[in-house]
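Working notes for the structure below.
Presenting chain A:
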Amino acid sequence: MELLIKNGAVFDPKNGIKGDKTDISIKDGKIVSNVSSKATVIDAGGRLVMAGGVDAHSHIAGAKVNVGRMMRPEDTRSGISPRTKITRPCTGYTVPNVYAMGYRYAQMGYTTVFEAAQAIMKARHTHEELEEIPIIDKGALTLFGSNWPTMDFVREKNMDKLAAYVAWGLLASRGFGVKCVNPGGGEMWGFGKNVTGIDDVVPVFDVTPKEIIVSLMKVNEMLGLPHSVHLHCNNLGNPGNYKTTLASMELANQVKASKDRQVMHVTHLLFNSWGGTNWGDFESKADEVANYLNNHDNVTGDMGQMIFGSATTMTADGPKQYANAKLLHAKWSNGDVELEDASGVVPIYYVKQISVHAIMWAIGLELALLTKDPYKMLLTTDHPNGGPFVNYSEVIALLMSNKKRQEEIKTVHEAVHAKNKLPGLDRELDFSEIAIMTRAGTAKVLGLLDTKGHLGVGADADISIYDIKPDQIDPSVEHAKIKSAFSNAAYTIKGGQVVVKDGQITATPLGRTYWVDAKVPEEHHTEMMKDIVKKFKNYYSIQLANYMVQDEYVTHPQVIKTGAIPVEVN
Partner candidate 1 sequence: MTVITDALCPFCGCVCDDLTIVVENNKITDIKNACKLGAAKIMGHHRIEAPMMRADKKSDFKEVSYEEAINEAAQILFKSKRPLMFGWASALCEVHKKGILLAEEVGAIIDNTATVCHAPSTLAVHEKGLPTATLGQIKNRSDVVVFWGSNPVHAHPRHMGRYSVFAKGFFQEKGRKGRKVIVVDVRKTETAGMADEFVQVQQGSDYLVISALRAILSGHADVVPESVGGISKEQLVKLVDTLKAAKFGSIFFGMGLTQSISRYKNIDNAISLITELNAFTKYVISPMRGHYNVTGFGQVCSWETGFATAVDFARGAPYYNPGETAANDVLLRKETDAAMIIAGDAGAHFPADSVRHLARIPVVQIDPYWNATTEVSNVVIPVAICGVEVEGTAYRMDGVSLRMRKMIEPTLPTDVEVLERITERVRELRGE
Partner candidate 2 sequence: MTLNAILITGRTINQGATIENKTSPDYQEATALCELNSKDIGILGIKPGNQISVKTDHGEVVVKIKENNGNPDGMAFIPMGPWANAVVDPDTKGCGMPGFKGIKAEIKPTDNKILSMKELIARYK
């Protein structure tokens, strides 16, 4: 199967292409240097062409997403569309069903999405859902930050065993990377408590969040994992937490990267860049956080942009979610996972005229505008915490148009003038910068830049064409057109197949699931397993033999092999 995209205005930052008319040749799902005359031709007609979108942090599958659906039938009934000859029925806005997840991402021109958190013990569930999300490639980050084995090995300062545990945990969960959520806090939530910063000691386990973060970064690099540690900081969602965030970021200096990427990715920074001491003096510290990123190359972040309206907060940060539910008088689900982590789900409605919400909204945009290098600040809404991913086009339009921002600022609570820098920021991102925040940068942060996020030869043939002619549009003024175009791709091509045309789904192939098979020396594995066997015998409620995700749950795997020991060739 050959395909040729002609006359596209291509933005491919990795390969230095900035709107040039470049033909793209596709064969057998990959981008190649040329194709035969038999290739099907798509005439882009001068329209915007980018690599398929890549999302490094979105809650699309697994236990807590399904809890969100179960507790929110009022959300499910919005966004309902019946089945068609090609598609299954779609439901939901903040917590869509699996089919809507795949279709809606594809309709926006996205082709790769990573689920941001799975507990190992519930990973089978995550994969059951991932297997039913059509079209997109996907993967899931595995939680390690409050796992008993993690804390035991950190306390013992035994990095070999910790590395072996992380490798085994990734295999057990068919996970792609190391997620660390409110490290230590998950365990303390087991008795209804929390840590308040990175230096608190977790009782009984006798470790601090700082030690957990540093140790996980070390073993992440020992194992040479494609992605870095993916950190949800302690103290998330509390006024004044930017200090914890900065202190956490500084920990990155203690570890050297094993490859050309950050050693720490701090996620949904919107929720971690807060000043003040309470809701009364709450203010933005996005400038401090952005400033840190501007001066350091070993940490990256993503926005977690907030969207006004309905959202469903869901996170492994159990104590935060209880606090949220109490604050909002909202319904609350909690999901402790024995020996591993916690989670919580709480619906929220972000209101323009609530000062805290308005300030939060502005923080997300400030982070993107104040961080100079877009490779360091990815576009996310922490779906569906900040808002549903279908609103990425709104965020893109806001970032590309100061005019749109100023129009919006007029409609939100006046607090943004005193508490945020946003009203004075006139930076407008260009198509290349947007392509980085949604493609090249995300792929680089994930460690997938060889095949994802660009349009060079050898890349996956994941391509989006948007109905904008970059040389004929002024995004600053015509932001409505920008938003409309990025909402519904003219074409989305996934693995060389046209899956969306004019915003409509045309095919629903099943994408691949990325996971990492990291090798460690056999003796480290054996030593580590002695501890694991004990934990199963005494503390887990299931048998070790029934713990690991079986091959049946990952039918289209894309395995990335890494290891602490050199991998022999042939």
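By definition in this document, contacts are C-beta pairs under 8 Å (C-beta built on N, C-alpha and C of every residue); 3 or more make two chains touch, one makes a residue touch a chain; residues count from 1.
Keep in mind how these were chosen: all candidates are chains of the complex that A comes from, given by their letters.
Fair warning: this is a prediction, and the values are worked out from it, not measured in the lab.
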item: Of the listed candidates 1 or 2, the one touching chain A in this complex; value: 1
item: Partner candidate 1, residues of chain A touching it in the complex; value: 61, 63, 65-67, 69-74, 76-77, 80-83, 88-92, 95-99, 121-122, 124-125, 128-129, 132, 189-192, 322, 325-326, 331-339, 345-346, 538-543, 545-546, 550, 552
